[in-house]
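So that we are looking at the same thing, I have put the structure below in C-alpha cells.
Coming up: chain A.
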Amino acid sequence: MLAASSGPSPLWYATRATGVVALVLLTLTVAFGVAGTARYSSASLPRVVRSGLHRNISLLAVAFVAVHVVTTVLDPYAAIGLTSAVIPFSSPYRPFWLSLGTIAFDLLLAVVVTSLLRSRLSYRIWHGVHWLGYACWPVALWHGLGTGTDSKLSWLLLLDALCVLVVAAAVAVRLTLARPGARAVGLAATGMFMLATVVFVIIGPLQPGWSRRAGTPAAPASAAALRAKPDGSAIGVSRGTVRPPVRGQEARHGLS
Partner candidate 1 sequence: MTMKLEVDPIACTGHGLCADLLPELIQLDEWGYPMLPGSVPPGLMSHARRAVSACPALALRLARTSADHAPAGRGRR
Partner candidate 2 sequence: MGSASQGASGSVRAGTARLTAGWHLAGRAATLREHVERYGPLPRGIGRGRHGLVEQVAAAGLTGRGGAGFPTGTKMHAVASRRGPTVVVANGMESEPASEKDQALLARAPHLVLDGVGLAADAVGAAEAHLCLARTREWLIEGVLAAVAERHRAGLDRIQVMVHELPHHYVSSEETSLVHWLNGGEAKPTNAPRPFERGVRRRPTLIDNVETLAHVALIARYGASWFRQAGLAGASGTMLTTVSGAVAQPGVYEIEAGTRVGDVLAMAGANANSDAVLIGGYFGTWHDISAVEALPFAITGLRPAGGSPGAGVLYVLPPGACGLAEAARILRYLAGQGAQQCGPCIFGLPAIADDMAQLAAGRPEGDPLDRMHRRFAQISGRGACRHPDGAVRMARSAVAAFAADARAHGRRLPCLAGHRGNQRTAVLPVPRPWAEGDWR
C-alpha cells in the first residue's frame, strides 16, 4: 500500500517559494522598467541606478524562475517534465495554468537573451521583443494564481494585490506622459486587467473545487506510482488513489 501521508516534498515548497519570490522580482523589474520609459529620476534614484536595478533585478528574477522550473521538474509529485518548461500545454498538471508559466518563462528568456546580445542585434528587434516582454508579468501573475496551490492564503493574496498595485501605479505614472488618446486606452486596459484579476480570483482559486477545475490530475502521476523504493514504500509524495482527499487534509498540506 502506498504511503498517503508523507506530505509534499521540500521540492514542492521550494517551487512555490521561488515562484512567489520570482513574481515579486518581476514586479519590481516591470516597475523600474516602466519608470525608465517615464524617464523618472531623482536625486535618490539617478537614471543609471534605476536602469541598473531594472537589469539586475531581472537577472535575479531569471535565477529564481530557473530554480522554480528545476524544482518543479525534479519534484515527482506532479510529474511535470522538462519539456513543459518551454513548451506550453505539455504538462499533465493543470495544463492551461501551468502553460501560462511556460509562456511567461519563454518571454522572459527572449527578453533577457536579446538584451544580453543587444549590441549585436538591431534596435528594432530588441525593442520589439522587449515590448512583448510586457506580457510576461500579467501572464506570470495569472499563472501563479491559477497553478499555485497557495492562492487562497490571505497573506499571498495580499502580496499579489500589492504586486498589482505597484505595476498599476507605475503604469499610471507613465500614462500621465502619454497623449490623451493613448492615456485613455492605457488606463482603461489597466483598470480592466485589475478588475479581471479580482473577478478571476473570486470565481476561480477562491472557490472550492478549483483544484479539480484547474486540471489537477485525480490520480497521482503514474511515474510516481510506479517508482517504488526497494523496501516497498513510494519515493516522494504520493497520494492514495484509494479515497478522495479529505478537505481538512488538503488544507494542512496546502493542496487545494
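The criterion applied here is as follows: contacts are C-beta pairs under 8 Å (C-beta built on N, C-alpha and C of every residue); 3 or more make two chains touch, one makes a residue touch a chain; residues count from 1.
Regarding selection, all candidates are chains of the complex that A comes from, given by their letters.
This one's a predicted model, so the numbers in the text were calculated from it and none came from an experiment.
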| item | value |
| --- | --- |
| Result, touching chain for chain A in the complex among 1 or 2 | 1 |
| Interface residues, chain A side, partner candidate 1 - complex | 36, 39, 41, 46-48, 51, 118-119, 123, 126 |
